[in-house]
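Of the protein chains in this complex, one is absent; all others appear in place.
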């Protein structure tokens, strides 16, 4: 099996989905001849031509709004927003139309749209290029939110997103893009949306994350095991909406402790929802309060201070120790 | 003292703030000659003229973006977005600029801007006119989020917002606008941002809400007391960002139980944050898990189904009973 | 400033039917007597329906809605040029256009009464549901136009909006993309001079909406919006350009909102009765009737007959509407996603249980 990085895995997925279903089209800024600023759509333009791989004008609301129309008329657009920090101009189209057309028309018109966008920090980028605002999309009824953690996951989850009959926003952790390789089967496969992944079994504490933080909690788990501190269970949520509370709750019922990690600002981040659901569904099983390890309620800092902002392995290990000490 | 409704209280506050500080100006769609679609700016145009009460073109991003420029240059704009369901086109300007200009320029340029907007359901309105998406603003670093519960509160909180050196989004619960009257002192006064209000003391359970739901939890508390079920403590958060966890935590430490109520969609609503903080700061004092009584993860329904969607007194009472039974 | 001219443009205005009911024969589109009758009948139906809806609203049986009265010339003239396989992408003031496309009055009443089931415009009618956020739906029209072209269909897309919408960013992004991708879309602006209280002169410093086309390299034209023949002619030509050349067009129909903005508005707060009265004299239905009478297509008896027939249809629809049982709470959850998610299942169950307990 080939070992691909996440850029290659997503590129391959797009290629295969476009082959599989000619209604699938890709659009966005620089996705065509340039192959995307991260090269995620590399080769698609040469393969499928400008009709199916569309370089758009610089207009995020326009990209999503136009894609909504394409989807209504029977296509399956995969729109790229160049960085998730530039998705806000499209927020209105996502909230008011992509997520509601089905409801408004009682199922007569639907929006099978995927919005792909690189997200998160850790890449020493300019302002607005390190955003992690998934929570403001999770709160939108009618929108699905997916965050893959590694290349294998990315390919399978994106295939499901493309085939899904409803709008999905697909956050690609930019720091993972070229950071790791995993085995990725050549043939197409899907990973169902709405089902979390048990990455590592354990009995002492449940570590919960998504996207780039999955690697961090996994390393933290290994360190904790190596140091004989705890056997941690590692859960990758994969999709934040719909949220698979069962996997989380089952695990917490077993371990009695939970640490949830995200780089998004703390207040109102998805960690709060995870914590609230554990409260509601498993409070009697808790040995310690759920701990959140998160970014701060600040603007994500520029490169020189980024390491202070990002949750890291040590911070997670510390949080587990804190939980164990409780 | 005059008994005013919320529309009158806000109108009076704007008038007084404009008198007090000539840098204060009001802008938005139909705020001028028409006095605003809810008549909140009634009389201001006649009093201060088109230079300070500005009817804008129909462009929400434009309204907020232009107001940011005004604020940078030394004015204190109070922008109206006609309904909060039309605030999404301005989300980018709020997130990327209003909330960040101070940080980006290290304090050289600041944005003392207030964005007022009617919000919430219960008014039998058209689609998009009953939104309650405060959580997606709370999650934005650099933005303050205020939700007054009654006319007295509205006047004092808005005065603070107008005088605040940073951007504030001020959600006015449309169903409260003309539903109740309170005593409102004629002279200007302020209510500090970031401080919750203890509406009613109790010992058995803490009820937490903001905006229109404050009246509901208060009624629920009265009903619970009347029926001898419980003495509920009632907390009006007033500002969601910054969040005054102390008032909430102190109360929960006393009562051991909490019910948080909002009409916003459940997943990722601000109730999750309240629950998570209680988990983190007071879990050992809890006699029962925090209960959330909320709207659903659906599009807010149109008039005929609205009553099913909105949390009501009975639902809160039920939640308290559930908490007590735990 | 000096120097060499790069590009030059002018914007034209089309008028066919004069206020005295005569027409410019050269410009008169070819329409049979029967077609003209149908135009008239539908304009009358639209007006009568609008008036009845207004009464129902005042009785509390409907929620807020935006009236079409006075804009029938613009609205019906435009949709009259559509084929059934074309798409219509409406805003919120298009009851007349929607009826023409086959959406029933009963369904519209249901929708405006606050029952979401009324929004189920059958897909086969290629008519999108009502779009409330101003300006946003123009982009959907562009996407649909793109899809028609890509699919090799020669259908076009007609989208309606007001002059207020032209101030939104989405308007601009839509027209720009339409130009870049050369999609078969007709952007039809009903410039009724007001966006709630804001007059056109405060909406933009451009003297016409039509010239906004120039910034996007597409064709723009103004028509007298109370002149149903001019509207029909311009729209038909634009649709043909869309179909054959895949060229988008911006049409500005110069008209007037003679009613309040919506049933929640009071237009006397911001404009004079004289202004309204002057425009009432230019009523599009009356102007067409004038013409038809001169042509012998209409006499008093026939006029009364058409009105009565319209009223009968409206009455029937209202009756059918009133017999619709109220929606069940399950409707709230039914169409969020194709398949209900676990959280939604739980929330629905909780709601139903809650209301069960209250019975």
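Per-chain residue numbering starts at 1, and chain names A, B and C are given in the order in which the chains are listed.
In the analysis below, a residue touches a chain if its C-beta (ideal position, glycine included) is under 8 Å from a C-beta of that chain, and two chains touch if they have at least 3 such contacts.
Predicted model only: the values in this text are computed from it and were never measured.
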item	value
Missing chain: touched chains present in the view	A, B, C
Contact residue for the chain not shown (choose from B:48, B:243, B:270 or B:309)	B:243
Contact residue for the chain not shown (choose from C:218, C:292 or C:332)	C:218
For chain A, residues in touch with the removed chain	29-30, 32-35, 37, 55-62, 85-86, 89, 124-129, 266-267, 296-299, 301-306, 308-309, 314-315, 318
Residues in chain C touching the chain absent from view	1-15, 26-27, 167-173, 176, 179-180, 182, 202-208, 210-218, 221-222, 234, 237
In chain B, positions touching the absent partner	25, 51, 54, 56-57, 59, 61-62, 64-75, 77, 89, 92-93, 96-97, 101-110, 141-142, 144, 165-166, 194, 242-246
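We take it that only the chains that are shown with their structure count from here on.
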item	value
Most widely separated chain from chain C, with each centre as the mean of CA atoms	A
Interchain centroid distance [CA atoms averaged], chain A/chain B, Å	30
Sequence positions of chain A contacting 2 or more other chains	61, 89, 92, 96, 103-104, 141-142, 243
Per-residue overlap in chain C, given as positions that touch at least 2 other chains	116, 130, 133, 169-170, 336, 341, 343-344
